[in-house]
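Since the structure comes first, as structure tokens, the remarks are kept for the end.
Apart from one protein chain that is not included, each protein chain of the complex appears where it belongs.
After this line comes chain A, so read on.
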Amino acid sequence: MHVAHLSLQDFRSYATAEIALAPGVTVFVGPNGQGKTNLVEAIGYVAAHASHRVATDAPLIRQGAPRAIVRAGVVREDRRALIELEINPGKSNRARLNRSPVPRPREILGMLRTVLFAPEDLALVKGDPGERRRFLDELLTARAPRFAGVRADYDRVLKQRNALLKSAAAHRRAPGPEVLATLDVWDSHLARTGAELLAARLGLVADLGPLVAKAYSALAPSSGAASLGYRSSLGERLPAGPERAGRDELAPLMEEALREARKQELERGVSLVGPHRDELVLQLGEMPARGYASHGESWSFALALRLAAFELLRADGDDPVLILDDVFAELDTGRRRRLAELVAPAEQVLITAAVPEDVPAELSGASFTVEDGEVKRER
């Protein structure tokens, strides 16, 4: 698939912008702080309904404007769709597909699929476990949009359950039968949605592992082998060959683990079992990447994760749109070239760079300059 047209209104630094795009490589060049990342961030937002840079939507709306509107014309197997998102701070977004309102924006997730590489990706390796969980869940959603709903349900159950545990922990006497019976109900709901998320993540990690190893060795041939593991809060309870376990197999195991943790949970007032406590483990050779890998190795690992995501989405069907935000500046020439070779076959590659020399010659194509909020076509 590719984006044929992008139109912005009050998004970040842009009052308005209209950009026609084509398949192949497109490079956005311009000095720092001119709005290159803002453009590709908008495209990423249409795909994921979230920014790769900020957790909340408020910074996406142009200073002083009430809302932002992003429109993307997406071409997929020769069919064109117009996706429109109205970003309202503090309220839910409004979405339109081919000019008709969509009751819930979530329903159009998956219309555009992107894989976005950015300097922030270093946090995938060096950051908290939450960063890696988000990577997995976003990829799950890109592959099967219904996981956005599963994830939202899980977060809601967790919030309710934590509220109950917290209020129980605040009372010093032992919780009454009504509280315990209510907790039982939340346990079964948490286990059901949690097991669904866990089963999907385990399957995803199994699919992703070999692709990450391959991408890493292509990027950094002289370094050790990269591999993935998944540490679940179910611990020893996880069955052998966990990637083949389904929701119905995992849910009772999770309920069991919840029962065992209950006393501790009631004391501490938080949920201690479930996929929100799990960890995607990145290994380099025999060592965990986090805390051990060098800066360059960490970068290669982060890139390998994104490349693997790209391969996986690609194998599911249509090529996702590849976005490379400012990544070449961080790499030495060898890795620049190897990354360029790996991404060149994609249907559409969008690149931002402060100086054109950063972009390897393998990736030549259309180019725009971005300066003073103006996006101008060069060639």
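Points to keep in mind about this one:
In this text, a residue touches a chain if its C-beta (ideal position, glycine included) is under 8 Å from a C-beta of that chain, and two chains touch if they have at least 3 such contacts; residues count from 1.
Rule of thumb we're sticking to: contacts and distances are computed from a predicted model.
Not every chain of the complex appears here, and the one that does not is recorded in UniProt as "Recombination protein RecR", selected from "Sugar ABC transporter permease", "NADPH-dependent FMN reductase", "2-oxoacid:acceptor oxidoreductase subunit alpha" or "Recombination protein RecR". Check A:9, A:182, A:227 or A:369 against the missing chain and you find that the one touching it is A:182.
Among the residues A:160, A:227 or A:369, only A:160 touches the chain that is left out of the figure. Where chain A meets the missing chain, the touching residues are 149, 153, 156-157, 159-161, 163-164, 167, 178-179, 181-182, 184-186, 188-189.
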